[in-house]
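Here the complex is missing one protein chain, while the rest keep their positions.
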Amino acid sequence: MKKVLIVDDEPNILMSLEFLMKKNGYKVFIARDGSEALGTVQDELPDVVILDIMMPEVDGYEVCEFIKKKVDANIKVVFLTAKGKESDFEKGYEVGADFYMTKPFSTKKLVDKVNELAN
Amino acid sequence: MSKKVVTYLTVIFVAFALALHYPFIAIANKPILVYGFPAFLIYLTFVWVLLIVVGFLVVRKGTSDDTHGY
Partner (left out) sequence: MGIEWVVIILSSAYLGLLFVIAGWAEKNANKQWLSNPYIYALSLAVYCTAWTFYGSVGRAANQGLDFLTTYMGPILMAPLFWLVLRKIIRICKAQRITSIADFISARYGKSLFLGAFATIICILAIIPYISIQLKAISSSFRIFSADVAGSKGLFFNDSAFYLMVILAVFTIFFGSRKIDASQKNTGLITVVAFESLFKLFAFVVLGFYVTYGLFNGFSDIFIKSSELPYFERLITIDPVDGYGDWFWLNILSFLAIILLPRQFHVAVKENNDENHLKKAIWLFPLYLFLINVFVLPIALGGNLLFPGNSVDADTYVLVMPLAQGNTFLALLVFLGGFSAATSMIIVSTSALSIMISNNLMIPGILRSEFLSKKLNPQLNKVVLRGRQLMIVVMLMLAYLYYKYIGQPFPLVSIGLISFVGVAQFAPSAIGGMFWKGGNYKGAIASLTVGFLVWMFTLVLPTIVNAKLIDATILNEGLFGLSWLKPQAFLGVDFSNNVSQGFMWSILCNGLAYVGVSALTSQSIKETNQAEVFVDIFKYSTVYESAIVWKGQAFITDIKNLLSMFLGKRRTDLAFERFSDRNAIEQGTIEADFRVVNFAEKLLSGAVGSASARVLMSSVVKEEEIKLEEVFNILQETQRYITDNKELKKKSVELETAGVKLRQANKELTKLDELKDEFISTVTHEMRTPITSIRALSEIINDNEDLKTEERAKFLDTIVEETKRMERLINQVLDLEKIESGKLEIPFSTIHLNDVANESVRKVKQLISEKGIALSTNLHGKLPLVKGNRDRLVQVILNLMSNAIKFCDNSNGEITITTSTRNGSVELSVSDNGPGVPKDSQKLIFEAFYQAKNQTLKKPEGSGLGLTICKKIIDKHEGSIWIENGAESGAVVAFSLPKLKL
């Protein structure tokens, strides 16, 4: 079973993402902020990480960079964020993201993308 | 008027609807005079007056609840 880590500080968004991923047959892990995410990534080595950017303490960019450089560059990272400016996109890809998606998102598109990246 | 009073009114309706139909009316539906009055007429009069009185009392309760309710 493929593993997905979801990182977001909004409980309601977490709830919907968790449902979606479980529904599509993933083993789901959850982190409510950046530092928690750093720990879980190292412990569980997920296949895909769905990552918010604006979070308390450690932000999404830092988490992404950490994963790609320090843990395993094969872990796929999808940014899922409310930041929708061109410069934000660029910065996201700069730190090594595999895909950048803005909120609000289409559930179908997200699931498709995650499936594609996981396999 | 409170929910409770509305419930009372509904119960009154059901009770009197029953009282004014078969089989209850059959009790009084006899061709006899009681103290010079037809038995069935006495029964209907009684039920009718009771309906007015009960209606009056319940509404009065409902109205006073409204004014002193809080």
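Order of writing sets the labels: A and B. Residues in every chain begin at 1.
What we mean here is this: a contact is a pair of C-beta atoms (placed from the backbone, for glycine too) under 8 Å apart; a residue touches a chain by one contact, two chains touch by 3 or more.
Keep in mind it's a predicted model, so treat the numbers as computed, not measured.
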For the chain that got dropped from the picture, name the residues of chain A it touches. 9-10, 12-13, 15-17, 19-20, 23, 53-57, 59-61, 82-83, 103-108
Chain B residues touching the chain left out here are 1, 5-6, 9-10, 12-13, 16-17, 20-22, 25-26, 29-31, 33, 35-41, 44, 48-49, 51-53, 55-56, 58-59, 62-63
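Keep in mind that, in the parts below, only the chains that are shown with their structure count from here on.
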Just curious, how far off is chain B from chain A if you go by their C-alpha centres, in Å? 70
